[in-house]
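All protein chains but one are shown at their positions in the complex.
Here is subunit A:
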Amino acid sequence: MFPKPIENSSATVRTGYQAFVPVALFIWLLPMVAIFMTSVRSAEDINSGNVFGWPSEFALVENYIAVFERSQAAMYLMNSFMITIPSVVISVALACLAGYALAIYRFKWALPLFFLFVAGNFVPYQILMVPVRDMSVQVGLYDTIQGQVFFHAAFQTGFCTLFMRNFIKALPFDLIESARIEGVSEPKIFWYVVIPLMRPAIAALAVLIFTFVWNDFFWANVLTQGESAKPITAGVRALNGQFVNNWHLVSAASLLAALPPVVMFFLMQRHFIAGLTLGAVK
């Protein structure tokens, strides 16, 4: 283990380390702490300039209720869920199929097609922007939830396929081979042999794609116009304009926007981290 395990050091070093880690964490997360403290302040505190001192009163509940009452935050949040969840389901499902094909079958297109998915996943969004926007307008998907779902699902399919293919490639091939010899059909091998083994990968991808799509801001701007189909990220920006200098409300709304991915992360931490390494750091 590197660096040297702290247990082997003197008691002073050990205690010093254990005392210092929380301090470092506090400094590291200071922006989050500050925004949380702001979101529980009262309007009087903000106006009188008490932005950093101890709050004169705690207005946590009032502020969060105010965000929902005075803005369309509830609708934005709902939209975000309606955009994110179907996108996750579609892209992970398609990638299971495609990843299986690219990992298990030996055909000469396997590697070029795999690279196509990988490369597509890394392109800058701007190179897709005009055609995707134009296409969405043409088929009536502009300014709708579905329009965003279709795009996100398609785009994330690239990353998901990269991940799934590498994951399936690492599975023991003998399992599939012996199922084939027993005469099991290909779809059944996929469904009964491979899918059960893919569960951890599916979980990892699901949390990761949830975060990616939830945090999208660019496509929300490109594919929507009005308020009705905007997700919370774009909504928070609109609120920022609406609640000028009401920092306690802006903070509360920002925390609401940040909350679902954070909850996902804490619930599925192990899977999340496995996903982030692109399945590449073994």
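Annotations
The definition used in the following text is that a contact is a pair of C-beta atoms (placed from the backbone, for glycine too) under 8 Å apart; a residue touches a chain by one contact, two chains touch by 3 or more; residues count from 1.
Convention: contacts and distances are computed from a predicted model.
From the set "RNA polymerase subunit sigma-70", "Transketolase", "Pyruvate dehydrogenase E1 component beta subunit" or "Lactose transport system permease protein LacF", the protein name that UniProt assigns to the chain left out of the figure is "Lactose transport system permease protein LacF".
Among the residues A:A43, A:L60 or A:A154, only A:A154 touches the chain that is left out of the figure. Across A:V40, A:A66, A:V88 or A:A101, the residue that sits in touch with the chain not pictured is A:A101. The omitted chain makes contact with subunit A at the following residues, 1-3, 5-7, 14, 17-18, 21-22, 24-25, 28-29, 31-32, 34-35, 49, 51-52, 94-95, 97-98, 100-102, 104-105, 107, 110-111, 113, 115-120, 122-135, 150-151, 153-155, 157-158, 161, 185-187, 190-191, 211, 214-215, 217-218, 221-222, 233-234, 236-237, 240, 247, 250, 254-255, 257-258, 261-262, 265-266, 269, 273, 276-278, 280-282.
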